[in-house]
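Complex shown without one protein chain; remaining protein chains in place.
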Amino acid sequence: MNPFTEKALAMLEKRGVTLSDIVDCVYYLQKPYHQNLQHKDLEESVLKVLDKREVWHALMTAIELDVLAEQDRFSNKELEKIVQMDEGLYGMDEVLAYGICNLYGSIAMTNFGFIDKTKFGIVGKLNEEGKKQGICHTFLDDMVGAIAAAAASRFAHR
Amino acid sequence: MNPFTEKALAMLEKRGVTLSDIVDCVYYLQKPYHQNLQHKDLEESVLKVLDKREVWHALMTAIELDVLAEQDRFSNKELEKIVQMDEGLYGMDEVLAYGICNLYGSIAMTNFGFIDKTKFGIVGKLNEEGKKQGICHTFLDDMVGAIAAAAASRFAHR
Amino acid sequence: MNPFTEKALAMLEKRGVTLSDIVDCVYYLQKPYHQNLQHKDLEESVLKVLDKREVWHALMTAIELDVLAEQDRFSNKELEKIVQMDEGLYGMDEVLAYGICNLYGSIAMTNFGFIDKTKFGIVGKLNEEGKKQGICHTFLDDMVGAIAAAAASRFAHR
Partner (left out) sequence: MNPFTEKALAMLEKRGVTLSDIVDCVYYLQKPYHQNLQHKDLEESVLKVLDKREVWHALMTAIELDVLAEQDRFSNKELEKIVQMDEGLYGMDEVLAYGICNLYGSIAMTNFGFIDKTKFGIVGKLNEEGKKQGICHTFLDDMVGAIAAAAASRFAHR
């Protein structure tokens, strides 16, 4: 396994996200277009997305911001509150997500918009958990949605 | 009314899309976030989006490509067939749509992805009609989705 | 003056960037296209760009990451080192910058790419200062370039 992929999976797992959770999201996005789609067919696409340096950089940055929010460690308290509350008009989480989706083209972008709204599976679970005291997933839910959307686009193009 | 807006509305109407059709899409996108939302509140946002030169340029370019496909007037017949069939892996329609959504930020992008997948209202209608012989809406459905998504984002920020 | 604009100017000044520094960058970008261009004509465009909520959000997020790097306060030390060193393949600073440029269309994007490479004026100064011990401008130079590029595009469209 590529070093970026390995580190990314470990970091995601530490934040409560498994490879299988993400594969479920890809399955949800690709199911309408393929008969007899198997989860194992999609796993490779997720691993390949996690293999990219830019994805690793986005993921580290996103999770850092969530962790800082959880620990009240922002120096800018106005920003800290916005991130902690996952304020609806704050869009930097989506902006970082587009940094991932863009790498996989227009299909990835529409898939991201869709799963970001429908909050399927782990995306919704992270979003809900993030509302609890001391937990912040403002950035992570978008990262997971973006990784799944990118993997779905990659699969569709093959 | 601004000259771009006026020309855009006329061009859309000629292709079977009314202002009211687009407002319905904005309503669909914004309803979950606002109680007592009125269609008339959203109309101004659509008119303001159509007021932008870049939106006008995108719309003209998109509709031209649809019209050329309807009339078999592409010089490149491989491309003509792709546009006529609305081939799933062809993404230039979404790329032009992002040229509109980007102007209204991250909320516009996710809204576009959502309506592009759910094919609500006129977006779905255009998509269906485009499958008929002699009709091509490969680009137009994405334009309408993008204009609605942009107007929804503009409204949300106010 | 709009509340976002006022807060943004104060935050930029605290990090060593004046309104006049940014106007100089806009002038550099627009000079080739306008005779008799005056700095005061461009100032309004910069103020209007700073007036947007998304720009304010991007700016706060970007500067927070720089400040955390200066104070060795990242929880993720691999990321901290990358941000402190302004590692060439780390692109999240540009990704946040695109979140600003995109709002002003394609001209803003090309202007950003140009000033990001030529490092005119305050952009280059920030970049140089950022190499000193205890100073980090990894994100700020891109923010300033993006604000200038956005203002140049806004001016060009009027």
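Note that the chains are named A, B and C in the order they appear, and that numbering of residues resets to 1 at the start of each chain.
Simple rule for what comes next: a residue touches a chain if its C-beta (ideal position, glycine included) is under 8 Å from a C-beta of that chain, and two chains touch if they have at least 3 such contacts.
Everything numeric in this text was worked out from a predicted model, so none of it was measured.
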>> Need the list of shown chains touched by the one chain that isn't shown.
In response: A, B, C
> Among the options C:Ile63, C:Ile107, C:Leu126 or C:Met143, which residue touches the chain absent from this view?
Replying inline: C:Ile107
> Of B:Leu19, B:Leu37, B:Met92 or B:Ile135, which one is in contact with the hidden chain?
Replying inline: B:Met92
>> Looking at the full complex, which residue from B:Ile22, B:Ala58, B:Ala108 or B:Val144 touches the chain that isn't shown here?
In response: B:Ala58
> In the whole complex, what residues of subunit B lie against the chain that is missing from view?
Replying inline: 53-54, 57-58, 60-61, 63-65, 67-68, 71, 73-76, 78-79, 82, 89-92, 95-96, 98-99
>> For review purposes, identify every residue of subunit C that touches the missing chain, sorted by number.
In response: 33, 88-89, 91, 94-95, 98, 105-107, 109-114, 116-118, 156-157
>> I need the residue numbers on subunit A that touch the omitted chain, in ascending order.
In response: 53-54, 99, 102-106, 157
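Simple rule for what comes next: only the chains that are shown with their structure count from here on.
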> If you average the CA atoms of subunit B and of subunit C, how far apart do the two points sit, in angstrom?
Replying inline: 32
>> I'd like the Å distance between the centres of subunit A and subunit B, where a centre is the mean of that chain's Cα atoms.
In response: 27
>> I need the residues of subunit B touching at least two other chains; which ones are they?
In response: 105-106, 157
